[in-house]
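What you see is the complex with one protein chain gone and the rest in place.
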Amino acid sequence: MAEEKRMGKGRLEAFSDGVIAIIITIMVLEIKVQHGETLSALLPLYPVFLSYVLSFVHVGIYWNNHHHMFHAVTHVKGGVLWANMHLLFWLSLVPFTTGFMGENHFAPFPVALYGMNLLLCGVAYFILARQLLRHHGRESELARAIGRDRKGVVSVVLYAIAVAVSFIEPILSMAIYTIVAALWFIPDRRFEDRD
Amino acid sequence: MAEEKRMGKGRLEAFSDGVIAIIITIMVLEIKVQHGETLSALLPLYPVFLSYVLSFVHVGIYWNNHHHMFHAVTHVKGGVLWANMHLLFWLSLVPFTTGFMGENHFAPFPVALYGMNLLLCGVAYFILARQLLRHHGRESELARAIGRDRKGVVSVVLYAIAVAVSFIEPILSMAIYTIVAALWFIPDRRFEDRD
Amino acid sequence: MAEEKRMGKGRLEAFSDGVIAIIITIMVLEIKVQHGETLSALLPLYPVFLSYVLSFVHVGIYWNNHHHMFHAVTHVKGGVLWANMHLLFWLSLVPFTTGFMGENHFAPFPVALYGMNLLLCGVAYFILARQLLRHHGRESELARAIGRDRKGVVSVVLYAIAVAVSFIEPILSMAIYTIVAALWFIPDRRFEDRD
Partner (left out) sequence: MAEEKRMGKGRLEAFSDGVIAIIITIMVLEIKVQHGETLSALLPLYPVFLSYVLSFVHVGIYWNNHHHMFHAVTHVKGGVLWANMHLLFWLSLVPFTTGFMGENHFAPFPVALYGMNLLLCGVAYFILARQLLRHHGRESELARAIGRDRKGVVSVVLYAIAVAVSFIEPILSMAIYTIVAALWFIPDRRFEDRD
């Protein structure tokens, strides 16, 4: 009966996997097939391609973190479903902001918009984590896993700086986005070792 | 042996998750990447973007309700498979009617068509619920969950009003669509508390 | 150990669900958003829309049958993986042949090509069923379920007739495609009652 009161997390994970898989894959549709048959026909695509790589890594990080966080989750409530949908909403805009940035060769405003998008993903992830914590105890495995979410906060701060900086020097913003991505590569390992 | 006679709901859920995940994500492809690099290049996209947000929320609501309803389902029969496919059909048209409405800046006919689409989704959901009830007892958990489906009926009525109103004042229809969405945010919580 | 020798069917089902979900959903992308805001702007889309409905139903039937057949399957072997991939290949072409037929207003050759596509899907499904039967006994639940696959054979024959007829009267072919779809709606129920 208690079991019935609490919904499983399986379908939420499956739906999120589906949406994130589609997001990460349709971005490649922005790299439009060229009709020229030489290397020089492809070269103009490099900003679109670089943007794709950066976004692939970022969306990959979100899937990774989502996977880790829900691994420690034991049940979900309605608020969690909507907090998760909210995260998926901002993630779903990444293909657009990625294409907009690549198409305009890293011009200031598109680079800022891209950073805003990532920042809002970060905030949505934060809200989702809080929603989950509300239904799990302080001593839960989840609380221990999320509690030290310093990296999440640092990322959001770095995104905010990158947005501000983009109007002066968009290349610097791109460097910051890359640093945030790099940041997440390393501690994943540490996180798991602790477990 | 009785187990074998009744098909599990797992694959139906997985297939529906896949289709809904794709529907909710490909809508973003309607927001075409612009070649201008300033904010003014993006501004003309605001009707497309608003339409996207509205549809994302509506499709999200359907996934949420589908999730809740099937959570209480114990087995499925052939009729259910087709009733579910019927719901997915109308949902699959949402990206088109959304784009049509956004592209034409909330003109009367596109706004009416969008409402018709949502109305038909609502009717299909109602049929699916009845099909499921036929194979579950009156005292089943499912019957208790669906029995008070006043919100579903109210939504369909509101959609019908919005369609009629759109030819006079489409903005009013948009307000009604937004109200329906808001309606579903709140009672989800109540529904779960009851469980 | 015997368990290890035989692969589960779960991932094959999940992958097939994913591919079929995408096929059934991306077809709607062929219905291009129009810039006119009146009903008359939409009317020229009716052949594309009718084609979409027909294909949605056909692909839905394949998913339904796939679901029923694999429900009775206990294990899969390498040959089955490829027979399944072969079926998915022909199904994956349905969005193209559907769009080609709708775009050209049911002209003879596109209608014939559409029928060829459905015919090859039918043949691929037949091959998949045989592959599965090879690894299940004659007395298996699967054998009993597939054994009376008269409807599958009738469908393929009807498709072949429709292809031939399309060069004389494509409307007749369309009627035949519709009849095949109708054929599958009814016996699903019978099939399940037997179980």
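By written order: A, B and C. Residues from 1 in each chain.
The rule we apply is simple: a contact is a pair of C-beta atoms (placed from the backbone, for glycine too) under 8 Å apart; a residue touches a chain by one contact, two chains touch by 3 or more.
Computed from a predicted model, the values in this text were never measured in an experiment.
Colleague: Looking at the whole complex, which of C:L50, C:M69 or C:A107 touches the chain that is not displayed?
Modeller: C:A107
Colleague: Looking at C:K77, C:H136 or C:K151, which makes contact with the chain not pictured?
Modeller: C:K77
Colleague: Mind pulling the chain C residues that touch the left-out chain?
Modeller: 4-5, 7-8, 11-12, 14-15, 18-19, 21-23, 26, 29-30, 77-79, 81-82, 85, 88-89, 92-93, 95-96, 99-100, 103-104, 107-110, 113
Colleague: Spell out the interface residues on chain A facing the chain that's missing from view.
Modeller: Where chain A meets the chain not shown: residues 13-14, 17-18, 20-22, 24-26, 28-29, 31, 33-39, 42, 53, 56, 60, 63-64, 67-68, 71, 141, 185, 188-189, 191-192, 195.
Just so we're on the same page, only the chains that are shown with their structure count from here on.
Colleague: If I average the CA coordinates per chain, which chain comes out farthest from chain A?
Modeller: Relative to chain A, the chain whose C-alpha centre sits farthest away is C.
Colleague: Would you kindly state whether over half or under half of the residue numbers at the chain B/chain C interface are used by both copies, giving same or different?
Modeller: different
Colleague: What is the distance in Å between the mean C-alpha positions of chain A and chain C?
Modeller: Roughly 36 Å, centre to centre.
Colleague: Which positions in chain A touch two or more other chains at once?
Modeller: 18 - these are the residues of chain A that touch more than one other chain.
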